[in-house]
Structure formats: structure tokens, C-alpha cells
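First the structure, in the form of C-alpha cells, and then the observations on it.
Here the complex is missing one protein chain, while the rest keep their positions.
Letters A and B mark the chains as written, and numbering starts fresh at 1 in each.
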Amino acid sequence: MPKTKKVKSTITENGETREVEIEVPDVEVSWGKREDRKNVGSRMTRVDGADKVTGRAKYTYDIDLPGMLWGRILRSPHAKARITAIDLEPAKRMPGVKAAMTLKEAGATVRFAGDEVAAIAAVSPEVAEDAVRAIRVTYEPLPFVVKEDAARAPDAPRVLGNDRPNVEPGRARSEGDVNKAFAEAAAVVEAEYRAQARLHACLETHGHVVARQEDGGIKVWASTQAVHGTADEFAAIAGIPKDKVEVVCQHMGGGFGAKFGPGAEGRAAYELAKLAGAPVKLMLQRREESEAAGNAPSAIMKVKIAGAKDGTITGIEASGYGTGGIGGAGVPFPYIYKTGSQKVTQETVRTNIGPSNSMRAPGHPQASFLMESAVDELAYKLGLDPLELRMKNDPSALRQAEYKIGAERIGWKQHWNPTPGKGQGAKVRGVGVASATWGGGGGGGTQVDVKISRDGGVWVGVGTQDLGTGVRTFIAAIVADEFGLPREAVRPEVGSSKLGNSGGSGGSTTTPSVAPGVKMAAIQAKFDFLQALAKATNEPPDKVELLPGGVVTNGTKQLSWKEACKRLPVAGVSSRGTWVPELQQSGVGGVQFAHAEVDMETGRVRVLKIVCVQDCGIPMNKLTLESQMNGGMIQGLGFALTEDRIVDAQTGRLVNWNLDEYKLPGPWEMPVFEPIVYEYPEAKGVSGVAEPVVIPTASAIANAVYNACGARVRSLPLIPKHVLEAMGRVPGRESA
Amino acid sequence: MKPFEYVRVKDARQAAQALGTERDQAKILAGGTDLLGEMKDYLVTPARLVNIKTIPNLDKIEHDDKKGLKLGALVTLSRLAEDKNVRERYTALAQAIDLSAMPQIRNAATIGGNLCQRPRCWYYRDEHTICLKKGGSKCYAVEGENQYHAILGGGPCYIVHPSDPAPALVALGARVVITDGTKTREVPLEQFFILPAQNVRRENILAQNEIITHVLVPAPAPGTRSVYLKEREKDSYDWALASAAVVVTPNAGSVGAARVVLGGVAPVPWRVAEAEKALVGQPLNPATLARAAEAALAGATPLEKNGYKVPLAQAVVRRALSLTMA
Partner (left out) sequence: MARITELDVNGSREKIDVDAERTLLSVLRDDLDLTGAKYGCGEARCGACVVLMDGRPVPACVTSAGSAAGAKITTVEGLEQDGQLHPLQEAFLEVGAMQCGYCTPGMIMAGVALLRDNPDPDEAEIVRTLEGNLCRCGAYPRIVAAVRRAAGMLRGGGAA
């Protein structure tokens, strides 16, 4: 039975994070030896899997309450317009319409097609759809611009207003003398690369069910990546204390960075519920989801890169821009590799399109494509193997090890073409490589509660959320390991803001934020349990011990877990643990290799295999981890091959909003995936990997396409149009 | 928008009455896969839906070795593609169905509905864009996002016909039986479809009160091979960038008769007599294939963003033809 000690942690209350000293049992705080971890790090099926395969899992869209109304939002058809009048009356008069409200007033300006104008609540979704169309709005259309190139012109219509320019300087970097590097280089490559804007395309759209409670509070079901953050915002919207708000998200159908707060639709749902005096469900329809609920910005960059004969990158000069609609844009650049000297300027270009939102490794996949394409071109121009050139310029020891594993698994030596495009026949093949970098550490403030009851039940609660990565499962595993119990004995609960504080699930922070807190709670709970048992049985605390299998030695007697728990006080044992930094770590690498085939006659690209070698510190659950790695590669594959958000310049409207024309990869596009978890002995903490695994895929595929066909496709996606144009096969559209 | 009325009909006469003569006031509901989507997007707001799935005997596949196939208009795409006889003798049709939409849609969608489906042009499909096809004054594809639009037969509107089975059926020489319950007419499928230049609001000759009852496909001549090939940006559920249905009847080592019909490149299934001429009397060797492919696209006039469809469609024609020899 250990004593206690004080350690530093951070705590978040009312949105403020501060350092605190917490008292914990005086045991070594570590994940211990791998062989001692029975559940953690193994391949575990999901504890909530049965709910998902039977349809029992309730998503926000599935919530149905007595007397519930259906909310819908009326959105601007114009990319930019002044609202001159709004008349809600025709909608209000429709049978079944219970509330109608404006979200913008006459005189206000809408800035993108899909901008919120008004909202209604009605007795059925069908009535609600008809009702929003009955609202009479008069617009005075204004000049608009939706293409980033056009928006940069000096005389372009101003997107945000006459006092705000469309172009704002973004991240800039300057170091060393790039002109000297270019003058002395053995080879210089100069080209423009274009990475397209994308949609998150969460299968469950954004939305909420808002129900006012008898105590003056509200309960909100939200499809969200942050129950606590969303509760904070709803408390502010409703003007009530946070403890009167409960935000619930038991299951959610994808967020990928786009679901962090109530948004306009959540605010509308709250106001409609208040106005109608009834619960309101307001889920976006697919078009609105695509128009208004977030997107990943485009990135266009002119890159000039210099290299020495031995492959050392000696200088890079780049000027880029991108648009996130009325939101921001920008990429980390230069990316991954040491470049010697550098001079980089970037611009955020505003366009009359719905605002960008963080999307899985914001800016990184785009940066990767711009950088890795240029680096690849430099290698070929220098007559070097692009893998060797990367290894020469990559400062990460982790990635150095990962390159070797990945090269072996993809068969780099067998498949790499020294003379791209010289293959026989219509279909040619090649390989490509690219790399990732990410933080992957956790944030402070996660508070985890453990309750052990007299029936032997172990409950763990924390106000995080499971986006599908398997949070519940690793929570159960950590606690089970600490107590030597089977995983099934532990009941994890997440997805409510009534549970202990935890941050939003973004930036690969969930696992490194939650797992350390759970571990600390488990340590504390074990300590408290043994102390309570000693007291209840009048044994000296140092005689009470927990053995594997949940057996308790109580002095000389051995008790089963259940027998021991029966002796606890009526209230059981309640413990709380708080996140500590020692159990997580930051700074992940990751490399990916792709083997691809190009049809020289049709320009069609098919990917044969992708290898992802990814470190993540100490893995929690290999089964879900590898699934997340596959998922990253698949989203990267979509970025590479088909996804492209297209807005028409004449109408200012998104033309490919539905899921056939916004082309997500389907099951038929799947290559062979090899997700390899790179484990290394120095790892002491947990890192998240949602982001790094999506970053390099498209770049690796684009480089494989060049290696196969000898044409450098500098515009994503790698659709037949772009590939045939790059090959010079389209009259009048020869590639630069 | 909620339709005012929903009626089930028992025969073509009832259907004609229910459909009336005022265009788009009533709409035919069969599989519903296209119509319900159009209604959800408020592209059509019919006052009446006329469910014709209740008409008996229109869901039959009838074979006759000499006369060929007689397909009820309500036969679902799945059933058609599963039919052994169709797969063996009308291969291009089965292949076209396999490559069309997705299995779940094919289970619901009917062959009649497939031929009557509305274009997938994203300007047409946008509730708030009033293009030529919806009575507006402008085809937005001309200066807009025209990467998927027509390179042949376009103007003043540049849709492409979205059906995969249609080019196959045209290549196989199919005819459609159309009726208003009193007058019945039989029309070559090739003449069923109309170009925007003829009537920009419609894609076919069906009158408001008419329905298709049957599709007739003549039995192919002995030795005939047919192939449907489709290129798309992805294999999972995607529309054609370009497709080709080819039917070749050999004659003593060379091509005796040929039909070449393109899909995904024109407002109607695009039969190319020039390509057929380039084939007849020739051995099917690489030079012939290349000449036929050249001829098939000779008339192409691409818009700004769809020039890539020309080499792509040429490749599809060459490959489809060479597959007839496989």
C-alpha cells in the first residue's frame, strides 16, 4: 500500500486552464513494461461494437423526443447579396409550422451561397422543407467572386466588405540567402502546384436536438467532437450557467475537424426550441452540410527548389495562396525536410464560399503535396533516387527508421523506375514516397472518475467523446489492466458534459489527453479501494493487495473480486484522476509509400498498394489503431484521386454537393493497405495518430504516378482530365 | 413539395388519364430512384404522382430465339442483368447494367425509368439555377464547370445522357413501345431520344400522357459480339466520362456489320455512322480500331474543360472493339 505524493498537472474550469498540484499515490507513474500490459496495446474489439452492428447505437440524428419539432434553415441562394426584406408570415401560416425566425435581418449581407437567413420548426421534416421555401426573402444580388485566382485581382469584388481586402498575408518565413543557393545549385526545379479544396463529407451531417428542461436548463444532443466545449457555448447562448447544460453525444457519424461547437445551426435549434416551447431537432441536409459546414482550403504554390549534386536541398523559394472561402487558409511550409535557405510567402484569399474548418491535419496534406512534389522533381532532375534524397534531408530519426521499413514492404528496389514513363503497354506502374509530421501529444485538464460498487462493478466516466476511434475500449482496457480484471468487468461512460472535463477531439489529442487521465484515475481508484477494504476488514493497509485476476489478498485470506467488493462501504469507492504529462508524448513522424498504375490511354490512376509506417508512442489498441491508419490512407486516397469541391463562377454555387459528384473513394478503389505500427523502446507515452496518417498519402500516390508514367501531374486530384493534360494528350491543354 | 395526389393505375389507359396533358403536373412513378431525388431537390413539384408499378404484366422478360427480347418497362435493372439469356446473347446490355448506378438502385430502378431519367448536369440539378432546360435563358455549362459535359451533339444545352443501358440498347437495335392507352406506337430507341437543338426542355419524345410499356431488342445475328465499356473517375458508383457500346457481326475474317454508340459524351446515346463505316469490310486489327476511334470522335467540339474526353473516348472505342474479339 503506497503513500501519496504531489505532482503537477493542469486543470480546466470554465474554459480556463491553469497549473495545479495534485496528490497521487506514490507509485511510479508509467505505462510499465509491455509484457505486463494485458489489454493495453493488444488487439481489442470495441466495447460498443454490438450497439453499432445492431442499429441500437443512437446518433444525434436518431434522437426522437415526445413533441419534438423539426428545424430547417433557409439559406441564401446567392453568393453575395443584401437582404432587402424577409417575410416569415407565409411560412408561419402553413399548417404544422410552430416557429419561424430570422437569422439575418433586412439590410444584412449574405456572403456565400448557403449563408443562414432564417429558420423554422415544424411538425415533420417534410412540412419543414416546404415551409422554409415559403419564407419570402428579397435580395439585392451583389458582385461576388468564388475562384481564388480571380479574387486576387485588384478589381475583384470585395468578399468580406469594402474595408477588407480579399488578400491577406499569411505565414511567411525567410532564412539564409536563397539567391546564392539557386546560383550555386546543381539543379533547380521551378513549378506551380495546385491542391484542391475538399469537403469533410461526414456521413452524419451536423446538427442538434435541443430540449429545454424543467429546471430552466437545457439538454442538447449534438453531433460533436467536443461535448464540454459545446456545453460551454450553449451555456453562453442560453445565458445560463454551464451546470444547467448537458450536451450528449453517445455516437457520432464523423467529424474530421468540422464539428466543434453549436455553429449557426445549433444556435438556431436553441432559439427555435425556445420560441416553440418544444424540443427541436435540427439536422443539416446534405446540401447545407456541403455548402456551409466547413471545408478544407485549397493551396496553390509556386515553388523553386535547389539541390546540390549529392542531393542536399540547399534552398527553397515559394509563394503561395489558397482559399478557405470566407474563412482562413494557409499551410506549413517548407514541410518536413531541411532546406538550407528559405524564403516563403503565403496569402489567404477570401472568396464567397462557406468558411473553411479544420480538417484532419489542417493544411498538412496540402503542404505535403506541394513540398513532396517539388522535392521529388528535384531528385529526378539530379538523377537521384527520390527516397535517398529524402533520407538525406530528413532530420527525424524516427522517420529514418520508418523509411527503411516502408521501402522494404513496398518493394522499392523492385518497383522503382529509374526512367519513368518508359514502361511497355498501356498500363504502367511506379512507386512513390512521402512523409508526415505531427504533434500528437495531449492537452491537460482531463478529469476521470472511477466508481467501484459493492456488486463488483467498475464504472469509469470522462467527458470525452468517441468519434469512432475506440475511446471507450481503451478506457476499459487501462482500468482493467490496473485492477487485473477482465475488460468486460469495466463499464466506460463517455459522451456527456456532465462527466469530468476533457478537451475536444481534434488534432490527434484525444488518446494522449484521455488515456493518461484514465491511468491516473485507475491508480487512484486502486489505492482508494485497497484502503477502503483494509478499513472495512480491520486489516493493516500494507496487508491488502490486488493480484492478477482480481484476487484480493486480505491479510492471509484470499478473496475474489466480488467477495472483496461486497465488503466495501455502501457507497462503494469513488476516485478521481487527472491528466499528467508523463504518460503522453508529442512529436510523431510517419512515412507512406504507394505503388500505383497509370493507364496511358485514359489517364486513369489505380493504386495497387499503400504502406503506412507510423509511430505513436505506446499504442493503446492495435485493432482500432490500424483501422485508423487505413482510414487516414483512404481519406488521403480520396484527396489524391477524386475529391474536389467545385464552385461555379457564374452562379457562385457549389455544384457538386451530393455524395455522387463530390467523389469519395468507395470500396472498389481500395488498394492493398499495409498499416505498420512502428514501436520503439524509447517510447514512454501515448500519442494520437489521426492526423499524421492522412498527410502523405496523396503525395506518395502523385509521386508514384510520375514514376509510372513520366508525366508530373501538378494539380490534384489525379483524374483522367489532369493526367491526360499533364501527358500532353489534350489538344490546347498541354501541361506547363 | 408534397404532391396533391398519389394514384395507382391498373393499365395504360388509366395511366394516360391520370397523367393528363399538362406537362409535369403529373409524374410517372415506377422505381422512383430518380423522381424522388428530383422532388427532394424541388426540381419538379408535381401535383400528382402516378404509380404505374401496379400495371400487371409489365415486369416480364420474354425471350424468342428469332424475334429477340421483349422487356416489360417495369423490369428492374437487376433482374435484367441476372437473366442468363440476356447475359449470353445481349452481353453489352448486361455489361451496361453492371456498370450503371449501384446495386441498390439497380434493384429498384426499372428499364423504362432508366431510359426516361433526367440528366445529371449539376446546373440542371441545382434548385436555384434556372438553366435553359428549366426555362431559363442560359446554359451554364458553356462558360462554366463543363468537365463532364457534352463534346458531341451539344447546343444550346450541353447535358450528357446519363443512362448506361441506353447506348447498349441503341447499339443492339432496340425499339420502344409507347402508348397513351389508346394509340400505341413502336419507335426505334435511337429516335426516342432527342437533342437539345430539337427541344431543350426534354430528352425524349414521350408525350405527357404516354408511358413506355416495352423495350424490344432484336435477336443478334449469329456470331455477333457486343460489348459495353465505361470509363469513369472511380469504379465505385460513378457516371461515365465516356462509354462505348459496340456490336460487331463478323463476316469471313472481317467485320460484316457494326454498330458503335457512345455514352457520356452527348445529350443522347451517340451513334457514329462514320465509325461503323470505318469498320465494315475491314479486319479488326489495330489500324482498323484506330481509324474507327478517330472517326467516332471526328465531330467532337469540346468545351473549355472537357477536351480530355476526346482521347479518352477514343481509347474506350478501341478497347470495346478489341474486346469483341476476346
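Everything that follows uses one rule, which is that a residue touches a chain if its C-beta (ideal position, glycine included) is under 8 Å from a C-beta of that chain, and two chains touch if they have at least 3 such contacts.
All of these numbers come straight from a predicted model, not from anything done at the bench.
Considering the entire complex, the omitted chain makes contact with A, B. Of the listed positions A:A119, A:A185, A:M252 or A:L398, the one in contact with the omitted chain in the full complex is A:M252. Contact with the chain that does not appear here is found for just one residue of A:E126, A:E563 or A:E679, A:E126. The missing chain, though absent from the display, is touched by one residue of A:V24, A:A222, A:M283 or A:A361; that residue is A:M283. Within the whole complex, the absent chain has one touching residue among A:Q628, A:T651, A:S687 or A:N703, and that is A:Q628.
Against the chain not displayed here, chain A makes contact via residues 45-46, 49-59, 61-62, 64, 124-126, 201-205, 251-254, 256, 283, 285-286, 467-469, 623-624, 627-628, 630-635, 658-660, 664, 666-668, 670, 673. Think of the hidden chain as still there; on chain B it touches residues 2-8, 29, 32-33, 36-37, 40-41, 49, 51, 53, 78, 98, 101-105, 107-108, 235-237.
Keep in mind that, in the parts below, only the chains that are shown with their structure count from here on.
Inter-chain spacing, taken between the CA centroids of chain A and chain B, is 41 Å. Across the complex, chain A meets chain B through its residues 77, 113, 126, 130, 133, 599, 601-604, 641-642, 646, 648-651, 653, 655-656, 660-661, 663, 665-669, 719-721, 724-725, 729-733. By the touch criterion given at the top, residues 1-2, 42, 120, 122-123, 126-129, 140, 143-145, 147, 231, 233-239, 241, 305-308, 310-312, 315-316, 318-319 of chain B touch chain A in their complex.
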